[in-house]
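Note that one protein chain of the assembly has been removed; the remaining protein chains are unaltered in position.
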Amino acid sequence: MIVIMKAQAQMRDISAVISRIEDAGYKVHLSEGDERTIVGVIGDGRPLDRDQLERMPGVERCVPVLKPFKLASRDFKPNDTTFPIGNHMVGNKEIVLMAGPCSVESRSQILETAHAVKEAGAHILRGGAFKPRSSPYAFQGLGEEGLKYLAEAREQTGLPIVTEVMEPAMVPLVCEYADILQIGARNIQNYALLHAVGESQHPVLLKRGMSSLMEEWLMSAEYILSHGNTRIMLCERGIRTFEKYTRNTFDINAIPVIKQLSHLPIIADPSHATGKWEYVAAAAKASVAAGADGLIIEVHPRPEEALSDGVQSLKPKRFAQLVVEMKAIAEAVNRKIS
Amino acid sequence: MIVIMKAQAQMRDISAVISRIEDAGYKVHLSEGDERTIVGVIGDGRPLDRDQLERMPGVERCVPVLKPFKLASRDFKPNDTTFPIGNHMVGNKEIVLMAGPCSVESRSQILETAHAVKEAGAHILRGGAFKPRSSPYAFQGLGEEGLKYLAEAREQTGLPIVTEVMEPAMVPLVCEYADILQIGARNIQNYALLHAVGESQHPVLLKRGMSSLMEEWLMSAEYILSHGNTRIMLCERGIRTFEKYTRNTFDINAIPVIKQLSHLPIIADPSHATGKWEYVAAAAKASVAAGADGLIIEVHPRPEEALSDGVQSLKPKRFAQLVVEMKAIAEAVNRKIS
Amino acid sequence: MIVIMKAQAQMRDISAVISRIEDAGYKVHLSEGDERTIVGVIGDGRPLDRDQLERMPGVERCVPVLKPFKLASRDFKPNDTTFPIGNHMVGNKEIVLMAGPCSVESRSQILETAHAVKEAGAHILRGGAFKPRSSPYAFQGLGEEGLKYLAEAREQTGLPIVTEVMEPAMVPLVCEYADILQIGARNIQNYALLHAVGESQHPVLLKRGMSSLMEEWLMSAEYILSHGNTRIMLCERGIRTFEKYTRNTFDINAIPVIKQLSHLPIIADPSHATGKWEYVAAAAKASVAAGADGLIIEVHPRPEEALSDGVQSLKPKRFAQLVVEMKAIAEAVNRKIS
Partner (left out) sequence: MIVIMKAQAQMRDISAVISRIEDAGYKVHLSEGDERTIVGVIGDGRPLDRDQLERMPGVERCVPVLKPFKLASRDFKPNDTTFPIGNHMVGNKEIVLMAGPCSVESRSQILETAHAVKEAGAHILRGGAFKPRSSPYAFQGLGEEGLKYLAEAREQTGLPIVTEVMEPAMVPLVCEYADILQIGARNIQNYALLHAVGESQHPVLLKRGMSSLMEEWLMSAEYILSHGNTRIMLCERGIRTFEKYTRNTFDINAIPVIKQLSHLPIIADPSHATGKWEYVAAAAKASVAAGADGLIIEVHPRPEEALSDGVQSLKPKRFAQLVVEMKAIAEAVNRKIS
């Protein structure tokens, strides 16, 4: 931490800041410029609260030197995190493809889709049984019934299942059925939920919140990591901006930034990141080229009948064609879609 | 709902849209322009999914005519919602003042602050016992111990208590101690939590999410209302923008907009909306002038020692002065701070 | 400037940074922490480019200590800037009211409006003769003819005129007719235009760009100041966010922030900041309470016939009522609307 004093700071203000820092067990490094004094904090001590320091008389602002996340940081763990899901390793040279409908709507719908996406080349089946919807009057998912259909789809196709869990009390139930726990964008700072999945041993797909800073997103991963679960995939799904032609703005920069800051695998969700099926293929191909470790794509056999997100879902045939196109790009960037 | 067809839409596309709408029990009103056809949906029927319609061939986009919230809407309930908290009516001519520290840090801190804010003119005591923090390593609140200190502060001062509840399982515990349940900005779309407070009979202070559209915020209120709890205060606490000199951008427009769209009372939180104590007074006074039904302001006896949000907390003396200033403005706009 | 080195920075990286800084004429202050080295820049020298330093090997990032604006800063000039416009002083205890139509549409329209706003209490007449419109097919203003009508309105009412100038070549013409040159939000970084108005001696109303950081806005003021014109009013007119119920988000925080950072007067534009006439009064009253030095409000005798911005224009009668309401608030905050 560096404390920048105001131009008008008094000697006693500076002394008070120094005492505060030293009392917390740190050493102080003073730099007196012509216009203002800067106080550097060195060594180890009790956590220093930035807010407290900024509230002291004469302090203009504090500049943190270290990043606030530790376990999630590449400084802490320089090598890429990899772990197996089904027969695939996530975080490796291979790019993993997750596909399926937004919601599980019926037994036949999820079984039909599961077979279709498997045939098209997907490695993991997605499908929501518990659906966070902005309206209390909208379809909220089939609940446990949906989980059972997902399990049956896995049995028939061999595809592992990723599905959302929305509240701490549901974590044990969802763990019974799912291979990967999805934390949705709306729950990125639902700390009780992060705590609960952190204590499970299931891999987690952690979606970025719709207006999360990348730093906050990594802090949410830090919550999970600090409770003992290290198998996290970060999922970029677009952020909220002023633009109106798309549902979200796909922050593709997040792929190289997260790769640099963290060892965790990064997954792209081009369906939510665009919100319109016509743009999904371009965004998906861009994700592969930018270095994503996987993709999660909404596929529905009859999008015009989908109970949610039909407008951004691909039909199986279009998805199959996209897989072919992504394979070509994967090779061009020295990755592989098997 | 209005369905706008593409310029290139075929006759069979239009027919399919008409069938879909009629199958759901509505009447159709067709408007054939020179360039495109527009299909109006009239009457009552089963809910029509906008996404599904937009995914049909030949459809360009759908335009909802009605707002998605009902119980929260002023169309549904033209008169202002009012309800008592302690000796005050919220939503009335009187402006209610809530004040206190961000976190309950110790028995003495909350007692000292409670007496100070009461003396300064506050009507309700705020203080967090469960604290959502972006870092898992930061102070997370005193938990039930904090609730007990709050209850003791109420006993000594007579001030009702507003405090945050972060997860559904904690609602019964917090209800035992608190007079008002606060839903924090991070939990604006934590539907399990909205459901749980909707089933309680405690008044709710519902903070806007940091990037919530006002429509989404009202939809979250709708969740609570649809579970039977009608005593909701909406709290504008600033939104996330690109601006860096302030922690958030105070969306003061929300005050007249919410007043027009909804019958629910609107509370302003100038502390979070600015993030810096120097700007709190200006934002607070603006809120009164704009028509807020109440304010919630962070006050701490020694902000430079606060375990959270010290940088945006007022000292009791400054708060007392602000109350005087707000009273003058309240009178000028024909409201009252008692 | 403070240079934060990467954890992995080599000795030779640090040396290179030190040489670069010393070569520019500064002294270096080195702070070696356990995890990383921090290099402070002290004293006077040739301008140091932050980008260049950040591009040097081993550098993580640079933190500027001083603000980039000088002439616009309150550190440079602690006292409020005040200057006369007509019979009023701007930047003083008095709050100045500018009102009138978005565009000058005809001789009779501007004369009628001028008399109406004068009678209601306005001090300055606004009206656009050159209109920046996002569509090339929309009404672009009456040009010099409009300026002549404005001049006639001034003659009849005594109200000084504020009107927009859109390109450097037009500055001399607009100066012939106008009392205040308005720089619109779209031209906030039109440096040739800022240069040109900087060389005129007319007061300038500098609107914030729709996504300007306050720092950038002050830098645009710095352009004008550095060319010799010190009579600048900064005008907050709302910023672009994700919210859809209003045209812009009124950043009312800007009022106290600008007051703290700069000596220049700050004017609020509640018409653009809300975009809907129903919300203008609340935003206007909030501006007075927050400490604005003036307001600029769109008024049109028949808004439903206005050639631009009708939806956010007040009728004269409503404006007159608003002036009365604002006067009461002005008194409550110890200001005055004469």
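To keep things simple, chains are lettered A, B and C as they appear, and every chain counts its residues starting from 1.
Please note the rule applied: contacts are C-beta pairs under 8 Å (C-beta built on N, C-alpha and C of every residue); 3 or more make two chains touch, one makes a residue touch a chain.
Everything quoted here is computed from the prediction, not taken from an experiment.
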item: Touch with the omitted chain, as defined above, among C:94, C:179, C:222 or C:251; value: C:222
item: Option from A:31, A:52, A:287 or A:313 whose C-beta touches the chain left out; value: A:287
item: Interface with the undisplayed chain - residues on chain B; value: 2, 4, 7, 29, 31-36, 38, 40, 42-44, 63, 65-66, 75, 240-242
item: Touch residues of chain A, complete complex, unshown partner; value: 211, 213-215, 239, 241-246, 249-253, 255-257, 260-261, 273-274, 278-279, 281-283, 285-291, 325, 328-329, 331-333
item: Touch residues of chain C, complete complex, unshown partner; value: 47, 49, 51-56, 68, 132-138, 166-169, 186-187, 189-193, 210-211, 216, 219-220, 222-223, 226-227, 240, 277, 303-311, 313
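Rule of thumb we're sticking to: only the chains that are shown with their structure count from here on.
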item: Size of the rotation, in steps of 5 degrees, that lays the CA trace of chain A over chain B; value: 180
item: Fraction-based call for chain C against chain B, same above half, different below; value: same
item: Chain A-chain B separation of Cα centroids, rounded to whole Å; value: 26
item: Chain B, residues touching no fewer than two other chains; value: 211
